[in-house]
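Missing here: one protein chain of the complex. Every other protein chain is in place.
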Amino acid sequence: MKQLLAVSAVLFTLAPLLDPSPAAQTARVRARDLQIVVGTLPAGPQNAITDVAGVLVGHATIVRGEGTLKVGEGPVRTGVTAILPRPIADLATPVFAGVFSQNGNGELTGCHWVEEAGRCEGPICITNTHSCGTVRDATIKWLVERTGGIGQWALPVTGETFDGYLNDINGFHVQPSHVSAALEGAQEGALAEGNVGGGTGMTCHGFKCGTGTSSRVVSIDRETFTIGVLVQANYGVREELRIAGVPVGRELSKSSVAPRKDQGSILIVVATDAPLLPTQLKRIARRAALGLARNGSYAGNGSGDLFLAFSTANEAAGLVGPATVRALGNDQLDPLFLATVQAVEESIVNALIAADTMVGVNGAKVEAIDRAAVREILAKYGRLVRP
Amino acid sequence: MKQLLAVSAVLFTLAPLLDPSPAAQTARVRARDLQIVVGTLPAGPQNAITDVAGVLVGHATIVRGEGTLKVGEGPVRTGVTAILPRPIADLATPVFAGVFSQNGNGELTGCHWVEEAGRCEGPICITNTHSCGTVRDATIKWLVERTGGIGQWALPVTGETFDGYLNDINGFHVQPSHVSAALEGAQEGALAEGNVGGGTGMTCHGFKCGTGTSSRVVSIDRETFTIGVLVQANYGVREELRIAGVPVGRELSKSSVAPRKDQGSILIVVATDAPLLPTQLKRIARRAALGLARNGSYAGNGSGDLFLAFSTANEAAGLVGPATVRALGNDQLDPLFLATVQAVEESIVNALIAADTMVGVNGAKVEAIDRAAVREILAKYGRLVRP
Amino acid sequence: MKQLLAVSAVLFTLAPLLDPSPAAQTARVRARDLQIVVGTLPAGPQNAITDVAGVLVGHATIVRGEGTLKVGEGPVRTGVTAILPRPIADLATPVFAGVFSQNGNGELTGCHWVEEAGRCEGPICITNTHSCGTVRDATIKWLVERTGGIGQWALPVTGETFDGYLNDINGFHVQPSHVSAALEGAQEGALAEGNVGGGTGMTCHGFKCGTGTSSRVVSIDRETFTIGVLVQANYGVREELRIAGVPVGRELSKSSVAPRKDQGSILIVVATDAPLLPTQLKRIARRAALGLARNGSYAGNGSGDLFLAFSTANEAAGLVGPATVRALGNDQLDPLFLATVQAVEESIVNALIAADTMVGVNGAKVEAIDRAAVREILAKYGRLVRP
Partner (left out) sequence: MKQLLAVSAVLFTLAPLLDPSPAAQTARVRARDLQIVVGTLPAGPQNAITDVAGVLVGHATIVRGEGTLKVGEGPVRTGVTAILPRPIADLATPVFAGVFSQNGNGELTGCHWVEEAGRCEGPICITNTHSCGTVRDATIKWLVERTGGIGQWALPVTGETFDGYLNDINGFHVQPSHVSAALEGAQEGALAEGNVGGGTGMTCHGFKCGTGTSSRVVSIDRETFTIGVLVQANYGVREELRIAGVPVGRELSKSSVAPRKDQGSILIVVATDAPLLPTQLKRIARRAALGLARNGSYAGNGSGDLFLAFSTANEAAGLVGPATVRALGNDQLDPLFLATVQAVEESIVNALIAADTMVGVNGAKVEAIDRAAVREILAKYGRLVRP
């Protein structure tokens, strides 16, 4: 009963985060609000993965308790983020997809099938490392109950990053109800960033981090396509952090102490409406690493850097029968490659900028990056952009 | 309470299956008992994966209910098989490992890390498709509680094959307690085969199948090494079944009706005490496909054919600091390659021969292969071996 | 001048081998002529890779000299085989393709691009290990001169197997003129097998071997598709040879001595007219290993087992601009997988059956398999098929 109450409490506290009204969003600060612009290509209307039509995102955030760690009780600082490649009504229609592992110290289930069939079925959920399996099976359960049928079996894509520095990760607090909440709450439009959903307990380059998103719009052969990115960012050492090419980490680490090792991870999901074949989406996924590199990652041994790219374009992507599919030429992909690199780079900056200082298990505290200091440093290096 | 009772019932019925006494085992019929011998290399004492010293196997079998499917109630025909690469006391010491996907229509968690670090940490569990995540997280939970520490995080290898034809797979009946039971019950010596553990609800080439095991002993440069294999076999069409090169499926299908499509899967775990590097174990894993092929698989689209090979030899396999590791020469591996092919081939035959007819959801019945008929067919083709 | 004369001699001796008249072909014996039938699916009209419409094959065979090895002079027992995925006039149009390495102890150039773009451009040539580079560059040269343009650069697929046991491989006898001869002589219809082209100096399971081919025709959703296979077979130990599941090698090795190690290689090219995406062709390539396994390969350390599959179906496979491509459903691929396995299995048997005893450097002699003995053994095991 206590558990049930806890769950409803969570769902209740979730509400404001999922509020899609502009008011709720303006509370969040993003890189561009600080005159930090990464790359040259234009962003989409929301500068978010949801700029790709039909893609929905929902978060379930679980924050509960304070003080000394009691495994199984808390403190809890975790959650689930759900990315729906298509609206719920169309979720039975797969999307073409490709994956890439820059450093495999992490879990992303479903990849054997993505590699084999070049497609991804159902929602993609992200959570903490030790609840990844529960979230995977709960996704199947939700699919069975909600969509009334998923074929004979499902092999969902579920990922994780580690939040055990702030969260009672061995308490296994994520429940199927949280997965349903994230899935049912998924929506288009502006997205919450920072300490939300699976990103709740993340740390990046020694600063509080979490979920971030960005998008780019490109024109190819007179058609307009969108690349949207969502990251759950938890990697990196402070010294190496670069923002817009500026050595922000080195400047900031002069005055502060940071965790020494790169022990986190980063999950990157790239969505696009460009018509691409599985082979081409694998190429997109591999470019995510290049955006990550620009912020100062060297893909440390402890980091699970796993990337998935999918395209909403071909409704025949399931290839359940003879199908006609459309694809851009390989020679035309450069704008999409560049867009991916830039949107990944900016998503990470957004995740850093949006996150708030958090205190977790045993009083462990991870401070948010000092936004004013970041602006000052970028100004010093001539990299702030006129509004 | 009802649930708890159900679990204890399961644990109770488990006992005889896990009985390591020779008496319990003689009840099971194996390929060699029928004068069917696959390949030329000698088998180990138990002709089982447990012939590799230190490797333990445990099963939790969940059989409950009959008749009409009521999702969440049953009938239940499923389970968990746990393979411990090392005894529990040594389980914190990783083993070098390699993986291969012959057809990725399946799940095998932990593979990103196996690919990256060339090692496998903790037990390998196998269950049904929709409980794979639960078993993965439960394995972490067990590791945390039982071994008192797993480093900061764990990325266990957990696999699955589909048993939804006989089992209420969307009832999600596998619980953490079953995982603990399989892990705690793991032992050396002779193994139960057929309808046990994760193999409980399996079907192979149109016949009831399940778990099977076999081993081979080879001599390299005056040292003796063992290859041990365990399969959870659930793949194939009847027409294509070959045993010892004989077209048994074609002969048998003359008189019976079988499911048409190859919709199952096969998980193959290869253990060895030969000192091999990760690169070399990946080579071993890739040879498992060649053994599978000899029984008539064409790796159908619906089949998740995922293979893992590990070596118990190097205690420094974790590579947590500068280490000295031993490895055989690549030029010396041919006997191990051949042993892998033969042990996989025989493991599948053992799984088929050991399985008993089973009736599951909605009265669905999968018949065991007719052992007498198999012997007759092999005799006709001159392939029975004198005892 | 001597060299030029030698080349023309070769071109002269080539003529009969390339003669497409039925008379020339009937001289060759194939597996089916001996009542050996592998698998159940029907073969195409020529039971050859050329049953896939538009696919052409040409051989340049270089046999010169006898006796003691003088590096650079001979004896020479080598050649080039050229596979054109499309007729010369259409060769600028790429084909979708996929590759797989069962054991990478070999060279197959161009694979980075096949993996990246999922396509293959221009002809595929096969030769001996130490002339693979020369043949690759000569293919580019031919493309530039013959097709008048290949875009800016070419990355042709060129493969090799080792013939140094019979051939003066370090004499580098393959010249660009041989490559042109193989390419220009490429034709449809019946193919020479055994000691021809790149297969000239091959040994397989301890017997003289070489080039072999086979095909299968399947029906999917009321359309008819062909799988055609060509192998250059040079792998295996005698003891393990199986033909149609019968342990022929073990039976034959009772009375003869054979090389002990598996030191050769096998290159397998699979062609199809079924409309398949790159991802799906990679799946086809991976099935080639299953056919190979049935003849007794365990993919020995010394063997370069590299497989390429391509589809002639989509003329837009180059993806040079937005394109519409057609693909079968993944659920429909099983007949093609099975056809691949069977056509590979039979191609190898054809290569063995067609090859003639050869004497090479320093009088080294590799004997052809005894066709009459093979028939007797298959009869004994009840595996000869009524005509």
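The first chain written gets the first letter, and so on, giving A, B and C; residue counts start at 1 in each chain.
Please note the rule applied: contacts are C-beta pairs under 8 Å (C-beta built on N, C-alpha and C of every residue); 3 or more make two chains touch, one makes a residue touch a chain.
In this text the structure is predicted, and so the values were computed from the model without any measurement.
Taking the complete complex into account, C:136 is the one of C:28, C:64, C:136 or C:178 that touches the chain left out. On the side of subunit A, touch with the chain left out of the figure occurs at residues 40, 102-103, 239-240, 242, 244-247, 250, 261-262, 283, 286-287, 289-294, 297-302, 330-331, 333-334, 337-338, 340-341, 380-383. Where subunit B meets the chain that is not shown, the touching residues are 116-118, 221, 223, 275, 277-279, 283, 318-332.
Residues of subunit C that touch the chain left out of view are 71, 101, 103-117, 129-138, 140-141, 144, 152-155, 158, 162, 164, 169-170, 172, 263, 304, 306.
In the analysis below, only the chains that are shown with their structure count from here on.
The chain with its Cα centroid farthest from the Cα centroid of subunit A is C. Here the spacing of subunit B and subunit C, counted between their Cα centres, is 36 Å.
Centre-to-centre spacing of subunit A and subunit C amounts to 47 Å, using the average Cα coordinate of each chain. For subunit A, residues that reach two or more other chains under the stated contact definition are 116-117.
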